[in-house]
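Note that this is a trimmed complex: some chains were dropped, and none of the rest were shifted.
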């Protein structure tokens, strides 16, 4: 049956990942390829993310040493922010992470400069809130947020502005009628691109679905985001065709029901593999 | 030769560690200083007087 097949495949995948994780040094390219092709088993996800984001080095015998450094760095920054009263015991963890990130990037605002709502900070906080749901350990969580955000900007910063055009292209192939409708009602320009392509669906998808998308982003693809957006549009095709006000479209898409998001992500990854090819080399 | 490379790496790591420890001691001194200064400012300007923003309230001003 389908489930047996999927279950069997899952076991095989888990075994091959375990083999990859036993290598010393770890082969980052193989690990990336694995994460591009298969969903990461949740028990290994955080570890693989930490390796792919460079929080842990490829050599497993350095992990204890480097992990110790990461922990000290975290504690040092946190302590200093407490002493300088940027944070206190009641500051939400994600706000603490933002201050820590700002301190490290040398953009911590001075006390006199009251910062208004800032888009970039809001994106950071949104990603941080989702990461907080995925990762239990606060030290791991801070490092994952920091390195995820950093890598995303460094690697994909130039591609992000082109993703809406790319989405339009694939929508024209899959559902030209919906594309026409969105254009005619001026909704196309008002799709929640920031939520999709800058926040990587943080605050849009529940964490259980989100981490399967982030597997792909962390292992090297931002294109997958386009296909998640595409599948969201396709699964609300009929509803969207009935909405003529652009604000209505945005409102729906910013608050999609959280029940069938797993199916949306599965379809998105399938069509991403279909259009962009499955990374094939050595696993 | 390999031993040589390993020794060099170890020495570099040790010097990085030394720099870190030195900087950490400075930080701790400055932090102690800052804590003392805060408590002095707060003692001299008890609640009620408008002496700029109370440092304690600072975290509140962030979202």
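Per-chain residue numbering starts at 1, and chain names A and B are given in the order in which the chains are listed.
Note that in this section a contact is a pair of C-beta atoms (placed from the backbone, for glycine too) under 8 Å apart; a residue touches a chain by one contact, two chains touch by 3 or more.
Here the structure is a predicted model, which means the values were calculated and not measured.
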| item | value |
| --- | --- |
| Whole-assembly formula, with each chain kind represented once in the display | A x1, B x2 |
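The working rule: only the chains that are shown with their structure count from here on.
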| item | value |
| --- | --- |
| Rounded Å distance, chain A centre to chain B centre (Cα mean) | 33 |
| Residues on chain A engaged by chain B in the complex (per definition of touch) | 76, 79-80, 83-88, 91, 95, 99, 111, 114-115, 117, 121 |
| Residue numbers on chain B that touch chain A, as the complex places them | 24, 27, 31, 34-35, 38, 53, 55-56, 58-59, 61-63 |
